[in-house]
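If you scroll down you'll find the structure; I have some questions about it.
Removed: one protein chain of the complex. Kept in place: all other protein chains.
Moving on to subunit A:
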Amino acid sequence: MSHHNDDFDTKLNQLYKQHKNQNKLSNIDKKNLLLGDEKRKSTPEFSWVNTLQFSLAAIALFTLFNLYFNEQAYLTSPEINVKSAKISITEIHYLEKNTYHKKIKYSHQQAKEQLAQAKETLKNQVLFRGRLINKADDWYIASCNKEILVQVNASLLQQLKTNKTLDNNIAQGDLLAFKHNSKGEIIALLKTDNMQQCRG
């Protein structure tokens, strides 16, 4: 029985070998087995370095496009920029009597100057008021902001009395208002409502 089985196994083995011989790889197929590896070697690997380079290139391209289109928008829509409040200097170029003129407007500068002027006016208005702190021959009036001491001499006081521009019954501690002419000279000293407080 065992001999019988051995014969069968041998026969099966022979048939298997014949089947295998009919299904072999050709020499070209065997060479091709390694061809894949050579192809891989010739193809650069997509390593992290490549990924990084690719990412940086993409960012650079994006930035360039962004800059380019921003520039385009800036050049093609000047009105938006003219209206923009951020512009502080405006140059005006023009011809007058065949002469070239160039004006420079400083928007911010103008605004600053106006503000300073307004502040100065306000300050002067405050200065126009003061409290009489000493009443002797000369009067000493401290400005409301206590920065300036105005001395009004007796001669001027006399002049004001003559002109009837000096209030009667002015006592020490009263709040006085100055009145100036265009030259800044005191032309009147008026007692103001004591309820009105000094400002500034």
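Simple rule for what comes next: a contact is a pair of C-beta atoms (placed from the backbone, for glycine too) under 8 Å apart; a residue touches a chain by one contact, two chains touch by 3 or more; residues count from 1.
Keep in mind that, in the parts below, contacts and distances are computed from a predicted model.
Peer 1: Determine which name in "RNA polymerase sigma-70 factor, ECF subfamily", "ATPase", "Cell division ATP-binding protein FtsE" or "histidine kinase" the UniProt entry assigns to the undisplayed chain of the complex.
Peer 2: In UniProt, the chain that is not shown appears as "RNA polymerase sigma-70 factor, ECF subfamily".
Peer 1: What residues on subunit A make contact with the chain left out of this view?
Peer 2: Considering the whole complex, subunit A reaches the absent chain at 4-5, 7-8, 11-13, 15-16, 18-20, 22-25, 29-30, 32-34, 36-37, 40.
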